[in-house]
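Only one protein chain is missing from this complex, and each of the others stays in its spot.
First chain written, first letter: the chains are A, B and C, and each begins at residue 1.
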Amino acid sequence: MTRHRGRGIASVNYPIGMNLGGDPSQALVHSNPSGKFTVALSSIDLGQGMKSVTRQICAETLGVPVEDVYVDTADSDTGPHCMGSFASRGTHRVGNAVMAAAKEARGVMMEAAAEELEVNAADLETDGRGNIHVKGAPHRSISTKDVAIAAQFKQGKTISGRGIFLVPLSNVDPETGEMSPATCYAHACLVAEVEVDDETGEVAMVRMDSAYELGRALNPRLVEQQLVGGAWMGFSHALYETPEPYYPDPIHGPRDFVEYLMPGPGDICPHDIAVLERPAADGPFGAKGPGEMCANPVLPAVANAIFNAVGVRIDDLPITPEKVLRAIKAQGGARPQARR
Amino acid sequence: MLELRKDIFADERDDNLKEIGKGTQRQDMLGHVTGTSTYFDDHKLQGMLHLKVVRSTHSHARLRRIDTSEAERSPGVRRIIRGADVPRNLNTLLSLINFGKDDEPSLAVDKVRYKGEPIVAVVADSPREAFEAMSKVHVDYEPLPTVFDVEEALKPGAPVVNETYPKNTFTYYDVYDHQKLRFGDVERGLAGADHVLEQRYQMSPIEHAPTETNGSIAAPDTNGRYVVYTSTQALFFSVDTCAKILDVPSNTFHFIGGTVGGGFGGKVDTLTEPLCILAAMLIGRPVRYVFGREEEMQYGAPRGAERIYIKDGVMRDGRVVARKVRAYFDSGAYTRLSSYAAVKCAAHLPGPYTIPNVYGDIYCVFTNRTPATAMRGFGVTAMDFAIECQMDKLAHFVSMDPMEFRILNAYRDGDMKAHRREAKNTALIECVQVAAEKAKWPLREEFKRASSRTDGGGDRAVVPPTPREARPQPAMASQQRTSYDRTPAGTREPAVPPPPPPPPPPASRPPAAPSHGTTRFSSVFGTRRR
Amino acid sequence: MPVTVRTFASSGEAAAALSSDRGARYLGGGTLVMRALNEGDISISTIVRASDHALTRIEAAGPRVTIGAGVTFARILAERDLSFLHAPARSIGGPAVRNMGTVGGNLFAPNPYGDFTVALLALDAVVSVRGGLGSRDVPIEEFLQSRERQTGTLVLSISCQKPGSAEAFRFRKIARIKPKGGSVITLAAHLPMSGGRIVGARVALGSMAPTQIRARAAERALEGRSLDAPTIGAAAAAAVEGTSPGDNALASAWYRREIVGVHLRRLLSGQE
Partner (left out) sequence: MAKTALQFRHNGRDVAIFVDGGTNLLVALRELIGDMTPKFGCGQGGCGACSVLIDGELHLSCLTLAETVAGRSVETLDGIKDGPNLHPLQRAFAENFAAQCGYCTPGMLMAAKALLDRNPSPSRTEVVEAISGNICRCTGYEPIINAVLAASGGRARA
């Protein structure tokens, strides 16, 4: 028997957003004359889904169908300031800014509708399908399109809104490190199962089970993309990746995708994910941000699983077959721990 | 395989929303599957020139002479750009928010501090002609001693990597060569612990490896402006960095981006835009500067490696009572963003656990390697690796189930965190419980019953007495840490940081009944003490 | 100066052009030469091509097979008569690289590439090359020793004997990444059996030296014996003898030495 299985766990939390010089983002929302909305941002979509999640936040806040909203980013002439897409701040910071802008635009839209329906704006509600009607009297209704036309050509109103979300600067106490580093925290726990070959030190992923708490999964499909891809990157960091294989000696740096190791489609394993939602007081609809923290629990969970499998602790990343083999030899062979 | 556990924390949520919570298709999916999503490099401009950079072949060397005369005459060459051509050839990214001092040139002039540092930019009609000209740039190096290990770099007599920081460490608050965290009395905590475990952890550098490499295209626009197509993941960061380096108003530029082929933190540094725009300004033609893959892997900023020492005190019953951390961020030759990673790292201590005595010293260290920058999990990923491996070892040490060990030590609503803010909206315990369920990992009843919403606060909500240390005199000119507005370098007034906001009032709920009241804070499972 | 591309009808003219021009490189599948150009290798000023059909011919009907240097790995995988070479062919790159990369080019691929050549070395292949002075046949081992000096010559084809049976030839590439990864080490063993004994054992290794090499000590341990556990153990123990692996981004020399015996044992005993 040269291959041993083991399970390891790790649990983490993650701060949402940075706090350095304050952490602002802005958004502008406006309607065209047929009641279709554009969100103007300077935020970046790196693949994480910035355009899509802000579009949904805007639609929900305005009370219009998501198809009626289009997010335009990133243009420094038309998009207002945003610190950037990093620090898991996109969904939370930009989402809040879009929400604020959409609220303002919704206010004007409801005023315009009220004028058309000759009622008090407070008595109106949106149906999310492109109509505004009197609460409890759905027949007294007007489409957002007609409201937009009226606002533009009759009432002279701009159905638009400006939004900013700013986390003011929190100075750090040089002596104690007292600070407000973030406004809310996401959480995760992950169980990794691995198989270790005690003659070659090779480690194969067997499966992962995880629970992530993200405040609110604004779009479960986008969350799944982040968590599945992030966990892949996590075990990639744990077992494969380094631009300096002999760190701190800088020799033999990889020059291409053959020499820079990342797990291929043949190295992946099943990953069963549960998402918990404990809304953040200051998050858009309670959302936090899954983008970064999704990878973090995987690294230690894999290291702990390797210990469980063969009884060696590798505290030095990445956990290459060489490091595992050296450690197994140093302890005179594999020492499988209590099976979990 | 994603399951939404709506049953948990349901009372804190309004689930009657129309669009939020739906798996709506991505706005950009159609563009992606048809290949019509437009990335920076998908702009074809008439008469576009190609910029390539001659990089240092040494990790640390004085530049005796840079001879570009032969390259200037090379066929197809439009311009050779040297450090002297860069209006403000010294910058640090976070100077935009007045954090840290300018320490990095766009093109090296007197000295190179890492292998691959840009020295000269070549702009030619074709990539081939640029490559040919690069081979005709002659750089006369005087090699200098190098340092690659973070702890070696801190020793007296170590080679000075970056003269802006002669001690090879970033300077915090004009005084310290590291970021401090002090909460409670860690030495007393360790002394009172049943077991003490000290371990060393080493994170590797990591390459972001986005499938799209860093790059930009800059072109003269109408009315004297410049349009810039860019892969940046922080548009205005790049706009303002370029405005500073090129010493022109920011509205000189029209930046267009937003659709980026992966970033993961590696496209925050504005690596290509300044030289690309400068070339377009000097030549008056569209210019394209795109990293090759080897360039991206070796000279595009990586995640910095971190070396972390953790010393923990744990009681037989599994409570961690003290955690002392010393960490070194390998920033490479320049600051970029590592200075902030250390702050974020300090704030992250001691992990998602309530530990009454926490002590952290986090160093941002300069070495002769490619400057590090942000990456997914910035400042936290490595610390999580260290802390969670350590937690596993501690659980093993006191022969406790690692899941139950984490639940026992988990932070809960109302607890005081080491950075002196009240823990709110916590959910670590629930994540552990659900993960255990998914993995069919048996937990004992009392741990299944545990909740983030109960048994926190009380005497876990107080800031413990913390010994103060003597504060040394300011080492150098003050750094502001105020708002996003840049005064010209040199005229900057030293400013005293405003006092930190007061910590929030302690949790109002009555203290939890101390179980046996034997220790400094009541353990939720005090009855289990042996 | 842009690169000059010269295409010839005959391999003879191509070989002449190649040997007469320092800056000339022969373009096979492009996986080496085009990459070099993309990365700014200005030492290449001329690309030489040949449309000679002989370069893409496969003769595999008889006991001795001849494969034109321009034959791609995809074509080898499509050739039933070359089934013994399917494992090494499949170990190269991904599908696109197999559609492009050629047998001839693989002879020049440096570590961590050149896995197909490991198989050819174990099969005692003969390389026919054409230089300025006409064609000649070179044993592959000799060819590899003098590879650096071969750049001016054009490889026309590779030929070798078909193994007597499927079990007689074994190949394994050890890679970190699955299914496509660079070689940590690559092993190939040709074990012709006669009367239950191995006669003419050949074991070849990739990434265990600057070029592909034969594991002569392992061959001696196998020669004349039946393929039983003690023999396999002896061969595995001897595998590292005479090797001189280096450190690279994929693994260290130490690690390669440690595992070469393990993997040879697994290969010979048919373990995963």
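Throughout what follows, contacts are C-beta pairs under 8 Å (C-beta built on N, C-alpha and C of every residue); 3 or more make two chains touch, one makes a residue touch a chain.
None of the values given here were measured: they were computed from a predicted structure.
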item: Chain not shown, its touching partners among those shown; value: A, B, C
item: Omitted-chain contact residue, chosen from B:K44, B:R65, B:K440 or B:R468; value: B:K44
item: Touching residue (missing chain; options A:V69, A:V258, A:A301 or A:I328); value: A:V258
item: Per the touch definition above, residue among C:I58, C:M100 or C:A239 touching the missing chain; value: C:M100
item: Hidden partner interface residues of chain B, rising order; value: 25-26, 28-39, 41-42, 44, 126, 128, 208-213, 259-262, 264, 290, 292-294
item: In chain C, positions touching the absent partner; value: 1-5, 7, 27, 29-31, 34-35, 37-39, 47, 49, 74, 93-97, 99-100, 179-180
item: In chain A, positions touching the absent partner; value: 46-49, 221-222, 224-225, 228-233, 255-258, 262, 264-266, 268, 271
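By definition in this document, only the chains that are shown with their structure count from here on.
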item: Innermost chain by mean C-alpha position; value: B
item: Leader among chain pairs (count of C-beta contacts); value: A-B
item: Chain B and chain C, separation of their C-alpha mean positions in angstrom; value: 45
item: Mean-CA-position distance for chain B and chain A (Å); value: 17
item: Centre-of-Cα separation between chain C and chain A, whole angstrom; value: 47
item: Shared-contact residues (touching 2 or more other chains) in chain C; value: none
item: Numbers and ranges of chain B residues touching at least 2 other chains; value: 294
item: Partner chain C, residues of chain B touching it in the complex; value: 52, 75, 126-128, 131-132, 134-135, 292, 294
item: Chain A-touching residues of chain C, taken from the complex the two chains share; value: 112-113, 176-182, 247-252, 254-255, 258-259, 262-263
item: Residues of chain C that touch chain B when the two form their complex; value: 1-3, 37-40, 42
